[in-house]
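My questions all concern the structure below.
Every protein chain of the complex appears in place save one, which is left out.
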Amino acid sequence: MTDGAASSPDSEPRPAAGSRGFRLRLPPLLRYILMRILAAVPVLVGVTFICFAILMAAPGDPVRIVMGQHYNAEIADSLRAEWGLDQPFLVQYGRFLGRVARGDLGKSYVKGGLDVGPYLAVRFLNTLLLTLAAMLIAILVGMVAGIVSAARPRSFADYALMLLAVAGISIPVFWLGLMLQLVFASYLDWLPVSDMKSAVSLRVLWDQTGGNYLAYWWQATGRHYVLPAITLATVPMAIIARLTRSSMLEVMNLDYIRTARAKGLSYRRVVLVHGLRNALIPIVTVIGNNFAILLTGAVLTETVFAWPGLGRAMVLAINQYDYPIVLGGVMLMAVVFVAVNLLVDLTYGLIDPRVRYG
Amino acid sequence: MGETLTALLRNRSAAVGLVIVALAVLIALTCQWLAPFNPVAQHRSYTTAPPGTAIAADGAVIAGEEGRRFVLGTDVNGRDILSRVLYGARVSLLVGLVATALNVIIGLLIGTLAGYFGRWLDVVLMRLTDTFFAFPGMLLAIIILATLNQPAVREVLVSAAGRVDPGLWGLFIALGLTGWTGIARVIRGQVLALKEQEFIEAARAVGCGHVRIILVHLVPNCLAPLIVLGTMQVAYNILSEAGLSFLGLGIQPPDASWGGMLSEGRPYMETAWWWGVFPGLALAVTVLGFNLFGDGLRDVLDPRLKVRTG
Partner (left out) sequence: MRFILATLIIFAVLCAGCVKPPDDTGTAGGSGGTTAGAGGDQPAELPAEYRWPLHADAPTLDPIQITDTVSDTVAKRIFSTLVKFATDGTVINDLAEDWWISEDGLEYHFKLREGVTFHNGEPLTAHDVAYSYTRLVDSEQPTKRHSLMTYVNGAMEFYAGEVDQVRGIIVEDDHNIVLTLSGPYAPFIQVLCMANFCVVPESVVEDDPEGFGAHPIGSGPFMFDSWERGERITLVANPDYFKGAPKLERVTFMVFEDEKTRFENFKAGALEHCDIPPSQIQEVRGDPALNALVQGEPAMDMYCYGFNCEQPPFKDNTALRRALNYAVDKQNIIDNIWGGLVSLQQTFVPEGMFYFWDDSPGYPYDPEKAAQLLEQAGYPGGEGLEELVLNIDTPLTNKLVAQAVQEDLRQIGVTVRIEVTDWGSFLPKVYAGESLFFQNTWLGDYPDPDTWLYQLLHSDNFGELGNITRWGNSQFDRLVGMAQVEQDQARRAELYLNAEKLAYDEAPWLMLFWKNSATLVQPYVRGLEIARMDRTPQLNNAPLEQVWFEEP
């Protein structure tokens, strides 16, 4: 995939300590964080500006959606005035920025006065949970596959696993989801078809499982994660597997590994303890990047499984010209993306002692 | 060149990938002769027929169709799935290639300018890249496409596009304008590395202008990573087109498109699974082909790329 290890600390030009004329004597780590946040602000502004420009430039009319079959010109005009849609573009954008700065993301047009902030927060949480589940699977399966492959290069297992990995990044995610749904949910009836929570009343489930919290949780929501998480995990799993393999192979050829082998340490110990720890560095970066990507873009999986997440909310809002939700959502996603990347870079620093932030 | 080719063919995955890609291109070019039926012809008495159903003597919509089989079955309007899958290849490849071409052009431009001139231009261009990169997944493409699909905008497209389907134009624009960030970054890195080398210094000493240096010395040296990235990008764009059509934003009915067929066939999965399964399979195999080929190319042309682009 083309969105590779994008923002490792090396890609950012870092001024030498004190060259910017800072009076504050902040520890270098804090300064790094601060600079990254500052650098992120223009990105956020840029993202919302582009989004705003596209939405506003187009002639679509949210007022029509709301009014539907009973459209009335007078009411439409008053709604437009209320939402500020009759103002010039820059004025609208300025007002939007002002509101966001105060923490107010506005109210939805289509969903009668719903506050955008809390609504998006809930949807984001749903996506976050799914993404965590998916990443868990992806990391576990991907790294194991990568390690096994690297431990026996050019063996049958290696070729088979790597072929599966390429297949993993090639299979259309939504098709895989549909297939899984068809087989496991419709035909075999082992797992639910869609949604995040069971529609059966919670009280009934509680009674049914006799107060056993684990079983209750599984019935109420746990089983709903399985198929979507596996679907979502496929691509990162494949990427992680490939990267783990190549990273480990590279590391294992280094001198100090050979030294360890020569000293007589077992193959397994060498591979797992010494090899892995050092191979981890680029892997962590990629994990983090993929996490950010999944978090902000699980649109297709959410559509197939009717998951009440952020991606689906956004697509729906875009189709309905519900601008506040679209803008708020884009803003939220950009913030999350930048934040996760920052966290990844900081973790990178923790793992690799060679990296300095000064 | 010759040894590259031999190395390529010796690499098993690359060879398989090449075969698949060649097959896909072939199908895309010749589908009108390969397809047993007209992809939009509706056979009203054979709706949602399972794979292998044959047309009885009295059921032909067009003369000469008696006895022919619907190898992969039909959809609810009675259209042959196999024919639609074959025609779908045309759409997917067209979008994949054109969008990638746009991506490469934009990415090359931005990456080269940023890497070569450096300083504030670099900062500005990289900020721009970051901004586009910060848009999650396909979201920007979705927003652009939703906007382009509005009737008023579409009319402009139709008058400008002429004979080409405005749906295709929308996809070219939406995907072309959003997929260039990875390429830009990599090219910039290459240019930065190349810039310091002696032959560039020499060229400058001789008095070559910036344009000449860029076009004659820098770009050709970027070809290797560009080809690899380009191939992977085609795979990505094909998948994206399918995703967008799946969401209802891309190719419009009744034209055949793999993503569109998946979206139409989705509610009928239990009663007519062949409607959704086969287009998805075709999609998976085609994308697999491009990815394998790209992998092979990377192994051969520039093994150093492996770690960086994951």
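Letters are used for the chains, namely A and B, taken in the order the chains are written, and counting of residues starts over at 1 for each.
Please note the rule applied: contacts are C-beta pairs under 8 Å (C-beta built on N, C-alpha and C of every residue); 3 or more make two chains touch, one makes a residue touch a chain.
As the structure is a prediction and not an experimental result, all values here were calculated from the model.
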item	value
Residue among A:37, A:91 or A:136 touching the omitted chain	A:136
Touch criterion as defined above, residue of A:38, A:73, A:90 or A:262 at the omitted chain	A:73
Contacts of chain A with the absent chain, listed as residue ranges	59-62, 64-73, 75, 78, 110-114, 119, 122-123, 125, 128-129, 132-133, 135-136, 139-140, 193-195, 197-204, 206-208, 211, 213, 216-217, 220-222, 284, 287, 306, 308, 319-321, 347
Contact footprint on chain B, counting only the chain that is left out	40-42, 44, 47, 76-78, 146, 149-152, 154, 248, 252-254, 263-264, 267-268, 270-271
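In the analysis below, only the chains that are shown with their structure count from here on.
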item	value
Approximate Å spacing (C-alpha centroids) for the pair chain A, chain B	23
Touch list for chain B against partner chain A, complex	13, 123, 127-128, 130-140, 142-144, 146-147, 150, 152-153, 179, 181-183, 185-186, 229, 232-233, 235-236, 239, 242-243, 246-247, 259, 262, 266, 269-270, 273, 276-277, 280, 283-284, 287-288, 290-292, 295, 306-310
Touching residues (chain side chain A, partner chain B) in the complex	1-7, 11, 13, 42-44, 46-47, 50-51, 54-55, 57-60, 163, 166-167, 169-175, 178-179, 181-182, 186, 239, 242-243, 246-247, 250, 282, 286, 293, 295-300, 303-304, 311, 314-315, 318-319, 326, 330, 333-334, 337-338
